[in-house]
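With one protein chain removed, the remaining protein chains of the complex are shown where they sit.
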Amino acid sequence: MEPIGIIVKRESSLAEEVALKVVKVLDSFNVKFLIEENVEYKSLSDYSKFNLQDYVPEKLIVIGGDGTLLRTLLKIQDKTPIIMGVRAGKRGFLLDVERYEVEERVKDFLHGRYKVIEYPRLSVYANNRKLYCILNDSVVISKMAKMVRLTVSIDGQTAMRIDGDGVVVSTTVGSTAYGLSAGGPIIDPRLNVILVVPLNPVQLHLRPIVIPGDSLIEISLTAQSNEAYLSLDGQIVEELRPGSTIAIGPCPISVRIARFRWWENFYEKLYTRVLTYW
Amino acid sequence: MEPIGIIVKRESSLAEEVALKVVKVLDSFNVKFLIEENVEYKSLSDYSKFNLQDYVPEKLIVIGGDGTLLRTLLKIQDKTPIIMGVRAGKRGFLLDVERYEVEERVKDFLHGRYKVIEYPRLSVYANNRKLYCILNDSVVISKMAKMVRLTVSIDGQTAMRIDGDGVVVSTTVGSTAYGLSAGGPIIDPRLNVILVVPLNPVQLHLRPIVIPGDSLIEISLTAQSNEAYLSLDGQIVEELRPGSTIAIGPCPISVRIARFRWWENFYEKLYTRVLTYW
Amino acid sequence: MEPIGIIVKRESSLAEEVALKVVKVLDSFNVKFLIEENVEYKSLSDYSKFNLQDYVPEKLIVIGGDGTLLRTLLKIQDKTPIIMGVRAGKRGFLLDVERYEVEERVKDFLHGRYKVIEYPRLSVYANNRKLYCILNDSVVISKMAKMVRLTVSIDGQTAMRIDGDGVVVSTTVGSTAYGLSAGGPIIDPRLNVILVVPLNPVQLHLRPIVIPGDSLIEISLTAQSNEAYLSLDGQIVEELRPGSTIAIGPCPISVRIARFRWWENFYEKLYTRVLTYW
Partner (left out) sequence: MEPIGIIVKRESSLAEEVALKVVKVLDSFNVKFLIEENVEYKSLSDYSKFNLQDYVPEKLIVIGGDGTLLRTLLKIQDKTPIIMGVRAGKRGFLLDVERYEVEERVKDFLHGRYKVIEYPRLSVYANNRKLYCILNDSVVISKMAKMVRLTVSIDGQTAMRIDGDGVVVSTTVGSTAYGLSAGGPIIDPRLNVILVVPLNPVQLHLRPIVIPGDSLIEISLTAQSNEAYLSLDGQIVEELRPGSTIAIGPCPISVRIARFRWWENFYEKLYTRVLTYW
């Protein structure tokens, strides 16, 4: 059996603590594992390391928040490991396993007691250059707090002219993240759709748009626009000048996540997360 | 060839005028037609009549607004005529043909130069009694301007508790009507989904929800709720007491509409309609 | 000293229980009191009664929810008793005293240990006939779930054309009630303003409007509108036909409420109330 890869959020004593629990269970079953070399915790320094650029194990355990998982996925674009996510932090909607149950779930992971859920991704191009496949969202957003002007077309039809902060294009799974905060609807996880949400537009009549998951979306900054960032799954990857174009379409390679609690009430989980006490 | 049925909006001189144009074209081609007997215009009084309860022609020409079409559909639940809609009034998103082109489009309709689009409907039950299949939306709404309390579950999962004016459940095609005014997103006409929108809820965190088109939705008025109306495609069909339940699921029989301009920009059509000058 | 009037919500064993506690404290201090004659609880049947139409005591204790208080105020338009409100139910934003502390607060009320807060009201006219002064809101709302069409002008300037469910005009104190659910902002209780919120308009660009507390608002149903209700502080008082006009302006007589906890965090109180667990 191939070694399991372990990826741990940085600068989080909580994530370190969870990682030690995981390591202990793996050791007790004599399962080989490698720790991603960016992980700097002293308590994990004696274990063998791996580098995601060089080698992607078939099974990954990701410990941290949604950001940790999304950053990992940006690095392993064409590989499709099965990923077990363990939440060690405030937000972790994509991560299935809670800290208190981590030992049991690692055993389940080793013995195949889980369901693999495939999540579609979207492929993003900037100025005709292929960038990444994303799991959550692609955001065009004002760089210096100055209004950007852009046009959004969907399968060749002009759908929005936005003078404002920018636009979010999100997958179904990403719709509960930034898209929801920006005014988008809740989207049932069983649907394969894309959500397009304008960010604070001057055009008050604009509304979020829900389109088929295989649509082609083109975003153009007009010549009069201020500069913008392109942020993919939470990472700024480009600065966009006036006249830039972004194209977004289906990505051929999905993401595979191990789910241990797929029967949960989606709405309860969602609202509990956003209902921070006033 | 079977006679064509003609249905005309009442108390609208505009609709009457359009109907006369339609009749003239049909006469000039020696095509038989019948006029729905509720139509009371003197200028149409000499033509043969039909009653939708007794007989549904295979082809219908509906002249008026969206309301005229929706009321017609409520009456012909199990029949599936091909319907040509002519707009004679302010709102007519479902109706394809404009007044100025009506003669040309009637000829197209006679000669088969159109595309039949099938629109899924939803089947609505109140307190376990089957009511109707709807094309646009099912609305539970406060009867006497007093707060209703209800629970919405989706495929068995509780999704919303609403203390407010009620809830809208809309098809894709209905999503551009009341659902949009009530805060829902714009939904691409190619998707087969259901939109659930809470109406002015006290629970400020609630958001519209988009779910698969074959979902089962259950709405329960709590024992403490005030009374509500159930309005299907714009017609009040029931008064709902506390404790009532509404169930909404797929309807086996779709609606068939003749489309003459299916290449139009959906977004342009939509926004033009709502952008009444301030 | 004049007797204190006691008004109790009907059909609520909770309100009855609180009323008995209040009566006990008043008895122990030998304070005279009268119970409003609509109160039908057997446990309160032996006490002397009064009728609000005939006689309004200078001090009132209102036990129930916001609705109980608002209905009381509609009956005593020109009188200005000092009102102590005790919450016995789910919603009671206007009512200061909680059940657990009711004995202590009644003593405070008797001994003058409270602050009288004056709340401005709005005067409402329908078709040039004076109706009532309201504390919370005046709502024009569709009668039969059919679109109403109306125009709103503010101090003579046309401000909104609404095709939708209607419009809410609310005082500052009412802005945390229906106006907030309908999409209005939170308004600081120190401001004397009026909030105008369109209800689910087809015109997607419309937004809530905040105007000075002494503005004159005129609402006209167009000739093409469907019928509407006029609901004042939660009570339907008129049916409005097409062409009807509503005028709303300042009311010369304010409401006087005894406040025992005016130092509370307004925002905490507000959000705690609306954050029903998902």
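Should a chain be cited, it is by its letter among A, B and C, assigned in written order, with residues numbered from 1 in that chain.
Heads up, the rule we're going with is that contacts are C-beta pairs under 8 Å (C-beta built on N, C-alpha and C of every residue); 3 or more make two chains touch, one makes a residue touch a chain.
On a predicted model such as this, the values are computed, not experimentally measured, just so you know.
J.: Among C:Gly5, C:Gly92, C:Gly184 or C:Gly234, which one is in touch with the chain left out?
T.: Within the whole complex, the residue contacting the unshown chain is C:Gly184.
J.: Of A:Leu14, A:Ile253 or A:Leu275, which sits in contact with the chain we cannot see?
T.: A:Leu275
J.: Which candidate, C:Ile82, C:Val210, C:Ile236 or C:Ile253, sits in contact with the chain we can't see?
T.: C:Val210
J.: Please pick, from C:Leu14, C:Leu110 or C:Ile154, the residue that touches the omitted chain in the full complex.
T.: From the options C:Leu14, C:Leu110 or C:Ile154, the contact with the absent chain belongs to C:Ile154.
J.: Considering the whole complex rather than only what is displayed, give the residues of chain C touching the chain that is not shown.
T.: Against the left-out chain, chain C lists 154, 157-160, 180, 184-188, 190-191, 193, 195, 205, 207-212, 215, 265-268, 271, 274-275.
J.: Contact with the hidden chain only, please: which chain B residues?
T.: 203-207, 267-268, 270-272, 275, 277-278
J.: Where does chain A touch the missing chain, residue by residue?
T.: Spelled out for chain A, the touching residues are 91, 139, 141, 144-146, 161, 163-165, 178, 180-183, 199-205, 229, 231, 234, 236, 274-276, 278.
Just so it is clear, only the chains that are shown with their structure count from here on.
J.: Please decide if copies chain A and chain C contact each other with the same set of residue positions, more than half shared, or with different positions, and reply same or different.
T.: Mostly the same residues.
J.: Roughly how far is chain B from chain C, going centre to centre by Cα mean, in whole Å?
T.: Each chain reduced to its C-alpha mean, chain B and chain C end up 38 Å apart.
J.: Find the geometric centre of each of chain A and chain B from their Cα atoms only, then give the gap between the two centres in Å, rounded to an integer.
T.: Their C-alpha centroids are separated by 39 Å.
J.: Using mean C-alpha positions as chain centres, tell me how far chain A is from chain C in Å, no decimals.
T.: Each chain reduced to its C-alpha mean, chain A and chain C end up 47 Å apart.
J.: So which bits of chain B are touching at least two other chains?
T.: Residue numbers touching two or more other chains: 180, 205, 274-275.
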